[in-house]
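First the structure, which I've put down as structure tokens, then a few questions once you've had a look.
What you see is the complex with one protein chain gone and the rest in place.
Coming up: chain A.
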């Protein structure tokens, strides 16, 4: 896939912590460390420039979460947005869920392009008029105004999680969703904020016996009773909510036996799954651990059907990566619309795409220096040892502070959004 039409947005803002297209791809939402959500909207393609795809421009910005303080535990609750998930559009307004470590919020994003004028009891500034001065009555009329996009919090789902929320996922019934923290998963109804059902609880009676935590969870895209959750031990459990109220016992258990030759101090860390995603078809799941991306067939539990090495050259550097905390980075992974290509991020602002059919892969870089608008991204290569060719970069020259953890793929087109620290890059497929 060739990429061009690069857009870089928001370079002065906070570190982006989540990126998500909505179901049509018309909107792209980003959340950042400062608790803000920025929504971009794709321009309508103009008739004048048939071959130029719509670009994404800022549509709405709002403060979703604020820092909070839990006085009981003397804990500060970060306002960083961990995840955003869109609801499918059902009317003119857009709805999305955004969550920080503790609280999920449902936001309504709507447009206002008219406003009422001609109130009786207040004048145009909003000041209340003295009723004694009113001699006639009039009917307020709606007059056009500049388009205003407003975001209002419609629901706040709070106080249900003791541990840090890492995932939210909207059910295909569009009436419920789940939120997952390190040890528990709760099921919510959108209309009810003061209750949630706990559907998974892996907290041991004795916390000292804790061996694994939940790292990600997602509902099946089509079957409203099915969801999966991944663990820090590199396993994935598929659960059926029809089986019992508390889904502690899985229906399927996906685990690949460990390769003993790769054992090291850090084997456990690098096998921890950082993201799990169903394919659009619902037939496969994709998991990301520190060094690989794996595709699993739901019908085969004992091993993945495909394994892709993202940056295996880091395997010999695990100790350094442990020291500088990079080994704890949680990379996400995404499917393209047709489930034929998967994408995930790496370091040095590199991101990788794997074509499942041709088995070809490519490494691309998201950086201002290397790409100008409408330039074609050049594939990059990391040199592992020996002689370094001209365009290659050696492992030791990689910048580990530039990491691409969050990416998103348009649901139907070849448009990708890549978050590189505090910059958002949008790449579109080259149109000939």
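For the reader, a short list of remarks on this structure follows.
Operating definition for what follows: a residue touches a chain if its C-beta (ideal position, glycine included) is under 8 Å from a C-beta of that chain, and two chains touch if they have at least 3 such contacts; residues count from 1.
Everything below uses one rule, namely that contacts and distances are computed from a predicted model.
Choosing from "1-aminocyclopropane-1-carboxylate synthase", "Immediate early response 5", "Protein transport protein SEC23" or "Presenilin", the protein name stored in UniProt for the chain missing from the display reads "Immediate early response 5". Screening A:62, A:119, A:197 or A:266 against the full complex identifies A:266 as the residue touching the chain left out. Across A:211, A:244, A:302 or A:338, the single residue that touches the chain missing here is A:211. One chain is missing from the display, and on chain A it is touched by residues 72-78, 80, 101, 162-164, 166, 182-183, 203-213, 215, 232, 265-269, 272, 319, 322-325, 328.
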